[in-house]
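Of the protein chains in this complex, one is absent; all others appear in place.
The block that comes next holds subunit A.
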Amino acid sequence: MTATGIGAPVRRKEDQRFVTGQGRYVDDFNRPGQAYAYFLRSPHAHAAIRSIDTGAARAMPGVLAVFTGEDLAADKIGGLICGWMIHSKDGSPMKAGPHPALAQGKVRYVGDHVAVVIAETLAQAKDAAEAIIVDYDVLPAVVDTAQAQKAPVQVHDVAPDNTVFSWHLGDKGAAEAAFARARHVTSIDLVNNRLVPNAIEPRAAIGEYDPGTDGYTLYTTSQNPHVARLVLSAFIGIAPEHRLRVIAPDVGGGFGSKIFIYAEETVCVWAAKKVRRPVKWTADRTEAFLADAHGRDHVTHAEMATDENGRILGLRVRTTANLGAYLSTFASSVPTYLYAPLLSGQYDIPAIYCEVDGVYTNTAPVDAYRGAGRPEATFVLERLVEKTARELGQDPAEFRRRNYIRTFPHQTPVIMTYDTGDYEASLDKALELADYKGFPERRRESARRGKLRGIGFSSYIEACGIAPSQAVGSLGAGVGLWESAEVRVNPTGSVEVLTGSHSHGQGHETTFAQLVSDRLGIPIEQVSIVHGDTDKVQFGMGTYGSRSGAVGMSAIAKALDKVIAKGKKVAAHVLEASENDIEFKDGKFAVAGTDRALGFGEVALQAYVAHKFSGQDLEPGLKEGAFYDPTNFTFPAGVHICEVEIDPDTGVTTIERWTAVDDFGVIINPMIVEGQVHGGIAQGVGQALLEGAVYDRDGQLVTASYNDYCMPRAIDLPSFQVGMTVTPCPSNPLGIKGCGEAGAIAAPPAVINAITDALGHEDISMPATSQAVWRAAQKARMPMAAE
């Protein structure tokens, strides 16, 4: 390991600009002549639009234009799409209602887009929006996930009982047989609370049109600018793909919410041509709460069957998943193929059967949020495992250990083939770091002070590096999930790497450069990483599902191999040796067994000078590209242990210790990986203790600002103890598994298991606010009095 190579905690290259205020996020860009867009949003959860009168608004000072859904329809601009087709049990395709970027005839959630005002200033646009008169025929709304299919309200004509799909996975008969021979059955009812992703940078977009070239540009806060361009051109019909440039510069966090193609960016590009001015839109936080895709929102009943030896025999899961008012870009994949295949967790479970109904409600669309489906699966499984262990009177760690998968590859009954892992190693290390042995004494000590102490485990697994293309295609995905890379070596030996993945906080400029520096033996300063601009990088799939390392860097590695192979040819010509005799090591191309060698930079120069190449058999230049399609998902896994103390008089839960031991395969930069784990845990703890999007019965979002939606702050969290185990991933050339979602997946069940351990009963749901915990504590103390 060199100081900057693979495995080194290199300080991040991008930080110089971020800590000095020189980052460039979308809202920091201003285009000459730019105008501002403001969206008029529906105040009703469900209403028919009788008419929209924009006359007064158009006459307001500074107003350039007011557009409604009719204007989009007149221009034949298509609706927003969902890119993953799910089929119901009976083989019928999912029922997708129309999703126009500006409402046409009906609004379906509070925050739905009714009209857009374009004006000289934002203040003028806002003023004018107030002058738009919309005549609504307010309809009853359905909000509640569990009630959606029974409600006398229909969100879309195509889905009579609000059911988008009734999907299933696994072998029902096998699961029934397992339950029939079980010694013990544990059942649990769970709600996975609805979350708002809340990247601190709100979404933003600038649309621009150049009549001279008939070219369109979109600056957008996107995790996957190429897919945005593909969808905007091929499906929505905004502009031909080769005339549309999408730029996603520095992006201030995403967590899934910036994967999707939204109404606002669509309208900004289209409107820019209409008004012949660049059009800028920046969400305020309340708009982000109302209209960014939300996450989670499952209602689940699940059962686990065990035999007389405490071995898990089978699992049955029934989930209703709220998809909101419209199907967002990946909405249908999250509660199906990203959820049920993870229900086996780290355990050898012979039979699993899962049924999922996706439902429409009059709420904001629900889509992937950090972990996307995998946190939901882990929550179900790890709560069930905990409860089963308790009911069987077994130590929760030992119950897990007994049921771990031990031989690999392991085929689960729900699609996945785990390639490698060592779950016991993580458990052992976590137990040691958490001082599990000392816990009873700490609990006694808490009790002496009148406090309740509990410990909670989470043995999670996730499927990352989403791919291979063939597999996801067979499951209904509309795109392949490979990644691309191009390595351009300049004549002076500096290197530009163009990648189709996108960094919004993950530090790619550093980790990707570490790989290049390591492979080519050149200083890290000589490497720059280019991403987020469709005019520079030809194509890519963006960043989500921890795919940048496992898939994106593998593509770079493949391109680097080609660069080195070409470099050998060049060196062979220059050194007048046989290509087979050239070795590349430590940044030098050398003739084997001699001291004749050329440095990487010299070969780069010779490749472009090209004076010493013989004839036509070698092309000048040193630039190679690669597309990498992995052979399997990757399976990071680990054990998190959370220790809480509860004050039964106030219900306040304090996290006293957090131990995380994760196996992410090969690690490029441990500093960055640990940072990802910290951030994930914070989001998971937020879900467990504080966060929840709440709609009232009429569909008003009552948690539409940071005043009402409780985000985790520094004081809510402890410092984390993070450890690693390593089993290199055999499915990609670098052995990387991915680390982005681990904390968010592992944390919620760890926290809730700890709280139920402290309270001594199971009846607590997320978020476990102090009020909820206080009630539960009172109930535990005096079962009658608290009723």
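Details
We adopt the following convention: a residue touches a chain if its C-beta (ideal position, glycine included) is under 8 Å from a C-beta of that chain, and two chains touch if they have at least 3 such contacts; residues count from 1.
Here is the rule we use: contacts and distances are computed from a predicted model.
Its UniProt record calls the unshown chain "2Fe-2S iron-sulfur cluster binding domain-containing protein", which is the correct pick from "Glycine cleavage system H protein", "Branched-chain amino acid ABC transporter permease", "2Fe-2S iron-sulfur cluster binding domain-containing protein" or "Sarcosine oxidase subunit delta". In the complete complex, the residue from A:252, A:345, A:567 or A:749 that touches the missing chain is A:252. Of the candidate positions A:285, A:311, A:410 or A:775, contact with the unshown chain belongs to A:285. From the set A:632, A:659, A:683 or A:731, the residue in touch with the chain omitted from the display is A:683, counting the whole complex. Listed here are the subunit A residues that touch the chain not shown: 11-12, 14-25, 27-28, 30, 123, 198-202, 250-253, 255, 282, 284-286, 504-507, 671-672, 674-683, 705-707, 711, 713-715, 717, 719-720, 743.
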